[in-house]
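First, the structure itself, so that you have it in front of you.
Every protein chain of the complex appears in place save one, which is left out.
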Amino acid sequence: MHTFTFVLILLMLMVASFFFGRRRAVTVSKGDVRSLNSLPGYYGYYTALWCGIPALLIFTFWQFSESAVITNLVIAGLPEEVTLLSKQQLNLVINEIRNLVSDNIVASTISPEIAAAAERYREMQAISKMALFAVMMALGVGGATYALSRIHQQHKARNKVENTILIFLIACSTIAIFTTLGIVLSVLFEAILFFQAVPVTDFLFGLEWSPQTAIRPGQVGASGAFGAVPLFTGTMLVSAIAMVVAVPIGLMSAIYLAEYASPGMRALSKPMLEVLAGIPTVVYGFFAALTVAPFFRGWGESLGLAISSESALAAGVVMGIMIIPFVSSLSDDVIYAVPQSLRDGAYSLGATQSETIRKVVIPAALPGIVAGILLAVSRAIGETMIVVMAAGLAANLTANPLESVTTVTVQIVTLLVGDQEFDSPKTLAAFALGLVLFVVTLVLNVIALYVVRKYREQYE
Amino acid sequence: MANTVNMSQYNEQAERRKQERRKQGKMRLSTATVTRDNRETIGNVTVPDYRIRCTDINVFYGDKHAIRNITLDIGRHEIIAMIGPSGCGKSTFLRCLNRMNDTIENCRVTGKIMMDNQDINDKSIDVVPLRAKVGMVFQKPNPFPKSVYENIAFGPRIHGLAKDKVELDEIVVTSLKRAGLWEEVKDRLDQPGTSLSGGQQQRLCIARTIAVNPEVILMDEPCSALDPIATTKIEELMDQLCADYSIVIVTHSMQQAARVSHRTAYFHLGDLIEVGATEQIFTKPVHQLTEDYITGRFG
Partner (left out) sequence: MNELVPPKPKTIDLVNASLAKRRASERLFRGIGLISIMMALMFLFMLFYSIVSKGYTAFRQTHIQLEVNFDQQLLDPAATRHHDVLSSADYSSLVKASLSKLFPDVTSRNEKRQLHGLVSAGAAYQLRDMVMADPALLGQTLQLWVPADDDVDMLIKGHIDRDGPETERRLRDVQIAWLDQLAAQEKLSLKFNMLFFANGDSREPELAGIWGALMGSIYTLLVTLLLSFPMGVATAVYLEEFAPKSKWVDLIEVNINNLAAVPSIIFGLLGLAVFINFMSFPRSAPLVGGLVLAFMTLPTIIIASRGALKSVPPSIREAALGVGASKMQTVYFHVLPLATPGMLTGTIIGMARALGETAPLLMIGMVAFIVDIPSDIFDPATALPVQIYLWADSPERAFVERTSAAIIVLLGFLFVMNALAIILRKKFERRW
């Protein structure tokens, strides 16, 4: 029986206690429902909440702590020569036991101690499951009984139920904060581990990136090269190409649609641009790798240029295409927000439409447009699939768009995809890169959102 | 004339309000009824030395017939005021004179507007030189989000009116002086135009219009957003400007019309009811509607 079945059973219990609670309320009212403080349904909800919430809390807590507790118990039961092993080797042993438990393929031959430990692990899992079920059911029934015993005519069930819901709402609204906190902590924590092995300055200012040389732990500080500068320049190069494509086309499309296009054309073009925004990035990546990159290479050959098949150009151009609708819709918003009175002022002086746009509308909308471009840059920097599929892996320190470069996101993916030891510097390097990525995009976003807010206030 | 004037209802305030509510779209008023037959404007719509001559102007917003068959001359060096209750079409008429109605979608203007022997309502006419000749000041001051200097220099720059920086400076200074703003802003020409007070902003907009050196200035309730002191300044300014320009002003304030204008035109629900010398309109109006309006019975 799966643990999630417990939750289903609990849900059924809750439904049952709802009916019990409601009936009890009707009973205590002696048939006169209006004498109750709240509607009978609220007594039902009250009982159901008492039945479900304590049991669910226990369930969640159990799920999170179960594996750690069992692991510790199993380790404590292992022979001494195993428990005295270094932390890393111990982790290997634990992994082996866990693999054995979940019937995964185990590489080496299994020692009898390990097999015994795995057996114990399984037993404890079974016991834990039974215990969890018992505790949950006890809490569910107990909670419901307690709630039923509390129901009387003056009982303020509605207030209690509503307060519980309010607490739930407040809890949900803090999720955003916890997500941010979770991102910061998890990335920061691993990054700090990484910086213990590789100095921050080497990472931020080093010119050579070759994480592949540092597979074995302990060897890292000496020979691994974790200088991220080539990744930063590569990211900037690809993003710059993307912006060169996206900003003029996006901005001019927005201007054309907002100021010149006939209503019919607008009705047709706007949704089509939105389609461009809705296409998954993996599709763009495929398009870049299989259509655009060969096209550029062939084009380069005919011109006598050597264009790499994983050139920054192809990835950048396709990324630019992806960002066009982003730039155009943000520009459209800010251009729309420029008051008509400014346009009228310019027209009344005899300005042509393009003069009005270039000399009045755009300057007035500039803060908003700049903010939109910052958001677009942030998106370009964080974009993953296009570069993973179309840009290279080799960390070249170059500004030549025809050559192959790699980016921060490409390296994060390469370092983390596939099986690897979690605490090797190679893996941790990905989190350090993630930290840089997060901080840079955060700064760009915060500036952009602040500028947009100020801009909106100006014209409201 | 089929004017149905029902005197007995004049004092019945409640009845009047009820009918006012009904008047939208039906053009029916307690005082007088405008019908298809009596839509001729009272007073002399033409002047001998005209700057702009409008003939049979009709404006439609989609299906809505906003103004009907208006014929009116704008004289040289005169200030002509347009008065009338809200929604009577006076602003719409004003915007015909420099084709600002073009910027409104589904707005259609028919009729002839002759200026310098050209029909400026003709679609083939280029609006750019037209608007350089016919400037406009709006109800709400709308300085560009640029410096005071750049606000004034905008027009001359786009039209290429100044050969060099020195000439441009001269135009800016002259325009500011003529708008009576120079003394107040000469030390802060590089500050944003939006940092000025409301009255200053409106004079900045007038200076901006003067800088292009137009021949006619249209003013669409230029003082409605301003306090009395700023209003006085702008009225004095208009008095000076009419030596060089024709000024058409739309105003809500009858006092203002009486103070500044030479001629006054009374609009009512899309019809031009009566035109005449300002003094005559305000002392001896001919049409019942005009009289009702200027005596404050509605509007």
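In this document, chain identifiers A and B correspond to the written order of the chains, with residue numbering beginning at 1 in each.
By definition in this document, a contact is a pair of C-beta atoms (placed from the backbone, for glycine too) under 8 Å apart; a residue touches a chain by one contact, two chains touch by 3 or more.
Fair warning: this is a prediction, and the values are worked out from it, not measured in the lab.
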| item | value |
| --- | --- |
| Touching residue (missing chain; options B:D102, B:D244 or B:E291) | B:D244 |
| Options A:F203, A:F438 or A:Y455, residue touching the unrepresented chain | A:F438 |
| Contact with the hidden chain (one of A:G21, A:G143, A:G382 or A:P401) | A:G382 |
| Touching the absent chain when the full complex is considered, from B:G43, B:G84, B:G193 or B:P214 | B:P214 |
| Chain not shown, touching residues in chain A | 64, 67-68, 98, 102, 158, 162, 165-166, 168-170, 172-177, 179-180, 182-183, 186-187, 189-190, 248-253, 255-257, 259-261, 269, 272-273, 275-276, 278-287, 289-291, 321, 324-325, 328, 350, 352-355, 357-358, 375, 378-379, 381-385, 388-389, 409, 412-413, 416-417, 422, 430-431, 434, 437-438, 441-442, 445-446, 448-449 |
| For chain B, residues in touch with the removed chain | 126, 128-129, 132-133, 158-161, 170, 174, 177-178, 212-215, 240, 243-244 |
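Convention: only the chains that are shown with their structure count from here on.
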| item | value |
| --- | --- |
| Residue ranges of chain B touching chain A (in the complex, touch as defined) | 98, 100, 103, 105, 127-132, 135-136, 138, 140, 142-146, 154-155, 158-159, 205, 208-209, 212, 218 |
| Contacting residues of chain A [partner chain B, same complex] | 263, 339-352, 355, 359-360, 363-364 |
